[in-house]
Each structure stands twice: as structure tokens, then as C-alpha cells.
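Left out: one protein chain. Kept in place: all the others.
Right after this comes subunit A.
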Amino acid sequence: MKSWLHQYSIVGRKLPTQEEPEPPIYRLKIFAPNVVNAKSRFWYFLRKLKRVKKSSGEILNISEILEKKSTQVKNYGIWIRYKSRSDTINMYREYRDVTVNGAVEQMYKDMSGRHRARWSSIWVLKALPVAAKDCRRSKITQFHDSKIKFALPHMCPRAPQKKYNTPFKAQRPTTIVQ
């Protein structure tokens, strides 16, 4: 499945100087759509945390972190900090997904829908899989049922191919799946 976001592990440090020949090395885990954006976010965050800029630093390594079990449904807890119109707010949000990238994608879309928060105003502090017993949101715990069962009461029929999406159809749709 093609995903929009990727998780990168970026390692960087300040450039070595006469005074400091072995500057400390920092590693950040960044969610970004591509490597270029990831490097940019790396410097953005590192600048806020340490006294180092892109011009006075270097990236030692950037590698993508791939999902180990991408066919297993997990509950993800995402800790974020975002700038609302008046102040910045800390949040803990939970999402169910198959990969951490998918969960973070969901979070960005959810935040933009619910709080009008854009990509640039959201900082992902931590995104980790959470055990089912530690989940706090009822929206997520409602799916923690080994015998889960529900009907699909209103299924809107979908054309099998985009080209068959016509504005007029010969028959009225059947929304019942039985």
C-alpha cells in the first residue's frame, strides 16, 4: 500500500571546530513525505532543542524506518504538540492502523478536520504502538473484541471502475447487504 508519510531516522551533529573537535551526535525520528522534507524538519527541530543550525551542522545519516509487521492491526498512541490560533496545546491521540506511518497520517488528517491544525503547526513528539489494555480512548477500545461483529446497514454501491461513475443510472441503488 502506497503511503504518503515515511518515518526517517536522521542523525546529525554540529560541524567539528577547533574548540569542539567531537561535537555530540543527535538522532531524531521524523515523519515526512520524503527525504528532503525530513532533513528540513530535522534541522527545524534540532534548532529548537540545541544551538545548531543547518549551516553550522551536518547530517551524518538518514535512513527510513520500515514497519516490521505491516499486516497486523495495532493501536497507536501519538503524542503531539500543536499550535492552535491562540496558544500551543499538548495532546495524546489514539488511532488504529496497520503501520505507524498510517496512524500518523490519520492523525494529521484528523487534526486538520477537527482543529483546523495544519501540517506546519503540528509536532509529533512520539508515535508508538500501545497495548490494547493501555488504550484510553473509547473509540479505539470499542474494537478490542475478539468476536467483533457488526452489520453494514447502509452500503452505497460503488462503480467498479472510475469510468462507470455516471451521473445517471438505469436503476435505483440497493443499499442493503442483507
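As a working rule, contacts are C-beta pairs under 8 Å (C-beta built on N, C-alpha and C of every residue); 3 or more make two chains touch, one makes a residue touch a chain; residues count from 1.
FYI, contacts and distances are computed from a predicted model.
Going by its UniProt record, the hidden chain of the complex is named "60S ribosomal protein L14" among "Gem-associated protein 7", "60S ribosomal protein L14", "Exosome complex component RRP43" or "Myotubularin-related protein 12".
Checked against the hidden chain, the listed residues A:Val73, A:Ala131 or A:Ala170 yield one contact partner: A:Val73.
Contact with the chain not shown here comes from a single listed residue; of A:Ser55, A:Ser86, A:Ser146 or A:Thr166, that residue is A:Ser146. Where subunit A meets the chain that is not shown, the touching residues are 1, 71-73, 96-98, 143, 146-153, 155-156, 158-161, 176-178.
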